[in-house]
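Could you have a look at this structure, given as structure tokens, before my questions?
Of the protein chains in this complex, all but one are displayed in their positions.
For subunit A:
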Amino acid sequence: MSASLTIAGLASLAARRDAQRRRVCRLYRKALHHTLDWVIFREPFYKEASKLRARFDVNKDVVDVDAIERLIVKGEAEFKKFQHPEPYAVPWSPEGVTYARNPPLPAEVVVVKDWGREDWSTH
């Protein structure tokens, strides 16, 4: 505890808290997306999302950094267990189905639209 009362200690504590906040937000984001994947219809999804939010809100006021760390690790393990095997992704996104499906042609290739005006009669 006394190590955290120095200036450098406080700065590293703030950095740790920031990193933890980011981890919690990303965990919540992934959990929400996967909840929508499991519960595909909207009304049950809103109920499940409210339940998930309530579970996150229970630990809203925890101050101790180590306790927060333990909760995050527990949450991530639970997410790993209950994640959806085939999450929906926007088609053009890197995890989607049409990613790089029709890449743009390189600049050297010139597409000439002649509409069939080639010399068929000379073959």
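Simple rule for what comes next: a residue touches a chain if its C-beta (ideal position, glycine included) is under 8 Å from a C-beta of that chain, and two chains touch if they have at least 3 such contacts; residues count from 1.
Simple rule for what comes next: contacts and distances are computed from a predicted model.
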| item | value |
| --- | --- |
| "Proteasome subunit beta", "ER membrane protein complex subunit 10", "Globin domain-containing protein" or "Acyl carrier protein" - which is the UniProt name of the missing chain | "Acyl carrier protein" |
| Subunit A, residues in touch with the chain not shown (by the definition above) | 21-22, 24-26, 28-29, 32-33, 49, 53, 56-57, 89-90, 92-96 |
